[in-house]
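What follows is an incomplete set of chains from the complex, kept in their original frame.
Every chain is named by a letter (A, B and C) in the order it is written, and numbering of its residues begins at 1.
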């Protein structure tokens, strides 16, 4: 039965398993790193902007430009351009570990900009209240911005992770693995539609799980807050 | 305790500037409960936000001295330290939607050095004081308007501030709750010596707890001083207006005039310390029978003030009557129908 | 003009040709000039990568393409059930094995410090990068077989994959990398197979100067299927205009242009 509908895929169970794990590994590792760095960068953008907590025209405009540059370099070129850097960082520029570097670098500005946009929506009255209590800027960021904006941050995060999963498909370019590479190299390029399809379905499942986790986190954050 | 000198605040808008506060100076002494009243838009909120520098004065010559420190010359860090000593209740509450009521009140205690249990105890005590302990695990969105305001009050008190700034702290509250909150404020003022600045449009609140009051109009403080003095001898038209409207004399006058054809007199008690039975005395001395149509008389910090509208039956010698009443610290005025 | 014309008897006699490199584009521009006098107009579209040229030909978006060898075409037909046909040979591209370079070594590939001097220096534990597409990857494996590093199974297909390796004579690790990235990863591998166009452009050298081994030097070991072709749809196989075009292609002038890119004319 399965063999009939998935003539090629059924020969590759093990590869599917490995590829899935590789995609998960890439997603999680780069997600965590890009998440932390992107969050920090986004917060710095937020507070150094004109109406921010600690306006600083110079820092803001430099970081703002870096974010734009980071977002506008096509991934494949980014990957090539930063190879020397990748090599310093992980010792090689090929393979699954190596591709996480450009994925992280590509995701940081993507996430940072979203964090910035999202935190701009936090009620300014509440920020003021915190100021009036003598809260430090760091305190306001940690305990007001991030807390009040948490739901939006979660939404932006699942959005970003899903985007990042898309980027992991490029891993194959430098000999990395994962489901994207599998779909392309073992499936699409060889006209094996069943392999392509199955790889994509597995990617989709990961995406759905991400979205579901995101939605659950939102629900959990809003628990008890319902009206 | 609080010295504001030459404070001006201008907001720039597209095509014009709004002068919300115009070169105002204000002095609040330690232990004062200082009321600020004035029409909506007079600049009250803006002025009070100067005290903890949430609003910066737009004029270079301004001085903001709180508890002996010139706030405008402080570093960010020092300013934060001073702000911790100033509690604030915002007109729009500004509660954190993501925190429960208890967590909102606990927020200012984060760096207080209290243990978790101590914090919890303190929060519960505060919530109990304002009467919403049962809502401690609810979120702001689940509260009624008045409940939110009470959370804001509890939060402002959490830090044991030296100064409490209240922007309409009781406007959303029913009279009973208002009373209990005002008593709470009075208590913290007396027991802990907290200085309180309170914006309100309810003259009753001023009467109830303030010892001083400033009246704002159009960005200016047009009158300020002791509550008793101001209630007795308001110098500015606006102040008089405010007191009259607040005590509903104006409405009463209108109504009475439309209900009676007889001549109506206003007896005004301003700072009468003795308590002689005026109405009966008038009858005894002049044979005049006074019928009370409207009355609003009360003790304000040991002195009796208020107004009676009366009709007088008998042979009224206004001059004599006037002279006698003046001795008693009461003024009499003939009220004419307005056309 | 937006794309190709589906009907073969188009009055316009304009044909869209898909290619992969700038040089191929130059060549086809030259051919286009030659056939202009016959009333034929050639429009060249350049693609990055090898994946879309054949689907585009099959669906009529292209009328011809000229970028692949027979093996690639066969693989495409087989996997997709299409029926594209080669109508003429064009060239054969030398395909070489190149040494990796030391990390931190600077300058041109020519001057960079190489990891090995000869393919015989490959030893156990070394890494070799090969292309991650089916045919180039297959050709790379055949090259490795030819130099004795690996042995392919007897029944290995035209384009073998790593699964078709019977035995590693040297225990190398094979990494499959996208063709255009291989030159960039040379510091991370011991050796790599690289398509000649990238050797020319990205390494600024030639197979002759730089390769450890060039498969076309041993043509007896190179399958004919690596000869590049002009491909068309089956129904256009005998189109008169295409005969004219092929004739204009297979000329000494074009041969010179081909040699400029270190390829070899192969008709």
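Here is the rule we use: contacts are C-beta pairs under 8 Å (C-beta built on N, C-alpha and C of every residue); 3 or more make two chains touch, one makes a residue touch a chain.
As the structure is a computational prediction, the values presented were derived from the model and not from experiment.
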Checklist entry - Shown here is one of each chain; what are the real counts in the full complex? => result A x2, B x2, C x1
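The working rule: only the chains that are shown with their structure count from here on.
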Checklist entry - Using C-alpha centroids, which chain lies at the maximum separation from subunit A? => result B
Item to check | subunit A-subunit B separation of Cα centroids, rounded to whole Å | outcome: 54
Item to check | Inter-centroid spacing, subunit C versus subunit A (mean Cα positions, whole Å) | outcome: 36
Item to check | Centre-of-Cα separation between subunit C and subunit B, whole angstrom | outcome: 87
Checklist outcome for this item: Each of the following residues of subunit B touches two or more other chains, namely none
Item to check | Shared interface positions of subunit A, touching two or more other chains | outcome: none
Checklist outcome for this item: Seen from subunit A, its contact residues with subunit B in the complex are 123, 125-126, 128-137, 139, 143-144, 147-148, 150-151, 221, 224-225, 227
Checklist entry - Can you list the subunit A residues touching subunit C in their complex? => result 79-80, 83, 87, 92-95, 98, 172-175, 181, 185, 188-192
Checklist outcome for this item: The subunit C residues in contact with subunit A across the complex are 51, 75-76, 78-81, 103, 129, 132-134, 175-178, 181, 184-185, 187-189
